[in-house]
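Complex shown without one protein chain; remaining protein chains in place.
Note that the chains take the letters A and B in the order they are written out, and that residue 1 is the start of every chain.
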Amino acid sequence: MARLGSDTSVLGPSTRIVGRVTGKGVLRVEGSLQGDLDVSGDAEIALGGSVEGNVSARSLDVSGSLLGDAVIEGPVTIRSGATVRGELRGSEVSIEPGSRVSVKLETELELSLGPAPRRR
Amino acid sequence: MSGTVIGEGLSIEGELTSEEEVIIHGNVRGKVTSSDAVSIAAGGIVQADIAGHSVSIAGQVTGDVSAPDRVDIQAGGRLVGDVKASRFTIADGASFKGAVDMEV
Partner (left out) sequence: MAQSSVIGSDTVVRGNVQGQGSLEILGRVEGDVDVTGDVVIGEAGAVLGSIDGAKISVHGAVQGDLRGKEAVLVERGGKVVGDLSAPRIGIAEGGLVRGHVRTDGEPAAAPVRRAAASPAVRSASASTGGGVGAFPPKPVAKVEPRPSPVATVSASVGATVSPGFADDDVPESESPTPRPKVEEREKPVGRRPPPPVLPSLGKGAKAKKKKDRDS
């Protein structure tokens, strides 16, 4: 029996969870989570929302606050107004100016900028 | 539209506190407290004490339930635990085992 949006979860603005959140589906955090988050779908920390813990998800979109490490399959987007501190790993990490970050990006990236060949 | 919805595939292990409506389709183990309505949808499985302004149970709950307003167990719903509420209904087809205090 398909439920409309049954795989979408929302933690409302006045909701606080202390503990782990895991499972399938999409999660939008408008309130606060103190603990780890591990979902198969997209995770969003809305403006005003906060997560203090590690996050694992298919994608991550932060407009609120994240204090913890994130290991994300797909893209990580940090929007202006967000506050993020921790290590981020994603297929791509984009940061909007206006955000406050202190993060370590573990992007898969190698540059081959060896010494320029001298032309003879 | 504010409100908290714990979708079907989600599991929470810990304490959830809220001031808004909480609808649980997934799993919760720990504690659920809200100053607004709490409803456990069919398919929701909760192992926790629940305190809400009102509590409606269509899924499975193991734990004590209290509400200043009312507690209702819907058809197909199941509660094992004590109930404290001024109004309490058990629908035909619901299951219930526990003590009841209707603050008489």
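Basically, a contact is a pair of C-beta atoms (placed from the backbone, for glycine too) under 8 Å apart; a residue touches a chain by one contact, two chains touch by 3 or more.
Since we're looking at a predicted model, the values are computed, not measured.
Engineer: Where does the absent chain make contact, in terms of the chains shown?
Structural biologist: Across the whole assembly, the hidden chain touches A.
Engineer: Spell out, residue by residue, where the missing chain touches chain A.
Structural biologist: Where chain A meets the chain not shown: residues 75, 92-111, 113, 115-116, 118-120.
Keep in mind that, in the parts below, only the chains that are shown with their structure count from here on.
Engineer: Going by the contact rule set out above, which residues of chain B touch chain A in the complex?
Structural biologist: 2-22, 25-27, 30
Engineer: Over in the complex, which chain A residues touch chain B? Could you list them?
Structural biologist: On the chain A side, the touching residues are 3, 5-27, 30-31, 35, 39-40.
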